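Report on the structure given below.
Heads up, this is only part of the complex; the chains shown haven't been moved.
The letters A and B name the chains in turn, as written, and every chain counts its residues from 1.
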Amino acid sequence: MKIGILTSGGDCPGLNAVIRGVVLKGTETYDLEFVGIRDGWRGVVEGDFFPLTRHEVKGLSKVGGTILGTSRTNPYEGERGGAENIAKTLADHGIDGIIAIGGEGTLAAANRLANDGINVLGVPKTIDNDLKATDYSFGFDTAVNIATDAMDRLRTTGDSHQRCMVAEVMGRHVGWIALHAGMAAGAHAICIPEVPMSIEEICELVSSANARGRAPLVVVSEGFTLSGMDEAYSDKGLDAFNRPRLGGISEILAPEIERITGIETRSTVLGHIQRGGSPSGFDRVLATRLGLHAADAIVDQAWGEMVSLRGTEIVRVPLADALIELNTVPRSRYDEAAALFG
Amino acid sequence: MKIGILTSGGDCPGLNAVIRGVVLKGTETYDLEFVGIRDGWRGVVEGDFFPLTRHEVKGLSKVGGTILGTSRTNPYEGERGGAENIAKTLADHGIDGIIAIGGEGTLAAANRLANDGINVLGVPKTIDNDLKATDYSFGFDTAVNIATDAMDRLRTTGDSHQRCMVAEVMGRHVGWIALHAGMAAGAHAICIPEVPMSIEEICELVSSANARGRAPLVVVSEGFTLSGMDEAYSDKGLDAFNRPRLGGISEILAPEIERITGIETRSTVLGHIQRGGSPSGFDRVLATRLGLHAADAIVDQAWGEMVSLRGTEIVRVPLADALIELNTVPRSRYDEAAALFG
C-alpha cells in the first residue's frame, strides 16, 4: 500500500514526530510505502507529492514544525477540489489512502472525504486542546511550558516594579492554555473565553493581590471578551476600548486595569513563540505514539477513524465524533483554579 | 481543624506545589489551619511542627524540592514511634489529621496508621511512575524532560565522534523514565528492568544503528540487569563485569558494548539532576490539583484515602489500593517503543 501523509492548519510542536512515527512503523513493521503531501489539502488537490522514506524522517522527533508544510486550503474548493477529483488524483499517483494530521477543520474535511469514499485516517492536532475526542493532543504541553516559563519571567519584573503584568496566551475559543499556564505560574486572575468576567471583577482580583503585597499576574486567552465590553463602550462612539488595530485583548485590559486600580500595568502577547520550537518530552511521546498507532490503523484499514488519547492509552474513534462539540474548560475546572486567586 | 503536612522519601519536583495547593485552598476556602511537619515521619514521631500559613507557601508552585524537608524514617520505629505514641503526639499539638505526600513506602505507612486509627490522607509521589493507583504523579514529567534534554545533547556529541552513547536514567524497579525519554530522544535501544535483554541483543541494536550511519543511543534504567549477567561472569571469579564500586549499570554496559561491537562507547549517569529544580508546567498543574483536592478530602474526612489522577480527573482511591502492585511497563508499551529501534 502507498499512503500519503499531510499536515494542515496552524503548525504545532510534534507534527514531525507523528510523521516519523507513522513512517518508521509503517515501513519497518508493515512494509508500507509513503509519500509526503505538500502544504496540507493543497498538495492533495494539486497532486504535489514526494517520496517519504525512513531517511527523510531521521531525527525528527525533536524538530518543531512540519517538514511537509501546511496550509489552510479546503479540499472541496477550487477547480481540482472535491472528492471525485481527489479520488482521481490519488489513483493517478497510486496512493491508497491518506493520513490527515490536523485540527477541527482538517478532521471535518477528512470526515467528509471519508464519507465520500476516500480512504482517510485522522490524527488530531490541537495546541489549544479544543477537541473533545482526545484527552490531550501534542503541542498543548509544549505551549503550556513555554507560557509558564514566560510568566515566571514576567513575575520577577512585576515584583521588582510592583507592577501588574498581563500575559496573553493562545486560545481563541477555549481557555486551556491560560488555565494550565496560569495555574502553573500562580496567576492571580485567569480570563478565558468560557467564563465571562467584567473589568471590575478582574480589577478586584488585581487589587486584592496587590494589597497582599504581590505583583498581580493576569493571564488571558486571546479569545477572552470582557463581559459588557461592547455595550459599555458603544455609547462613547468607540470601537470597544478604542481597540488598537493589531493589538490583542491584553492590550485592551492593561490600560483599563491601570486606570481603575491605579497600579502600573504592562501587557505581553506571547504570540507565535508558543507554537514553535522543539516539543516537550510529553508531546514527543504522545505524537510518536499517535504516529505508531496510525500506522497500525492503516493496516487495519480503519478509514474514517482517528487515533486519540484516553487516559494513558491510544484508542480509535470515528472521525465524526471528533466534530460534535468543542472541548471547553468546564466550570468545575475553572473554579478549581479560581480557588487560588484570592 | 488543624492539619499537619509532611513529605517523605526522595524529593521530587512538585512537592512544594502540592503543599501550596493544600494550604491555599484549605485556609481560604475552608478556614483550616495547617502545620508543617519537618522531615517526613521523623517530624511526626518527634513532634517537630511549625505553623504553615498562606505566607509560607507564597510563590512555591515553581520551586523544586520541599520546604518541609524529607527523610526515610519509618513511623513505626523508635521509642516514640507507633500509632499509639503518634496519636498522643498529634493530640498534644492539637493536630486533627495528617496529609502524607510520598511514594510506596510512605503510603504503606500512612495506610497502616489509618488502619490504626490515625487520620491520614495520602498524596502519591512517584518520580519513577511506579504506582498503579494513579495514571501519573508529579515529578515524572519533569524527569522525562530533563532526561530528554540531556539525550538531545548526548546525540550531538555521539554524531560528531561516531560514538555510541549510553545514558542511564532513574528507575530502580520500573522503566517508565527510560521508556518515555528514550522514545522522545529517538533511542536505538531502551533497557528497562521489566524486559530482560542480553548484551548480545543490545549490541545487535547498536551495530544496526551504526550500520545505518547513526550514532547509537542506548537508554538504560538504573535498575536494568543484563540477562545472563551473573552466570556468565561468575566463572571468571568476578563480581559481574568487574563492576566498579560506585558506578551504575551504564558503566558496565559501555565497555562491554565497545568490546563487542568495536564502536567507541561512552556512558553518562544523569543522576540527581533528574529529581531537582523547577517542575514542568504539567507537573505544577498536576501537583497543584492534587493539593487542592487533598484540601477537599480533609473537609470530607476521607481518611485512609489518597487523591489520584485518572485520565484528566482527580479522584480518590483507598490507600490500600495504592499498594497492591507496582506499575510496571507493560510488554505492549515496550514493544510499541521497540518498533522504532531497528
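What we mean here is this: contacts are C-beta pairs under 8 Å (C-beta built on N, C-alpha and C of every residue); 3 or more make two chains touch, one makes a residue touch a chain.
Keep in mind that what you see is a predicted model, and the values were worked out from it rather than measured.
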{"item": "Overall copies of the shared sequence [whole complex; 2 in view]", "value": "4"}
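Just so it is clear, only the chains that are shown with their structure count from here on.
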{"item": "Whole-Å gap separating chain A and chain B, where each centre is the average of the chain's CA atoms", "value": "30"}
{"item": "Chain A residues touching chain B - in the complex, by the definition given at the top", "value": "21, 24-25, 28-29, 58-59, 61-62, 135-136, 141, 144-145, 147-148, 152, 155, 180-181, 183-186, 214, 278, 280-282, 284-285, 288-289, 292, 310-312, 336, 339-340, 342"}
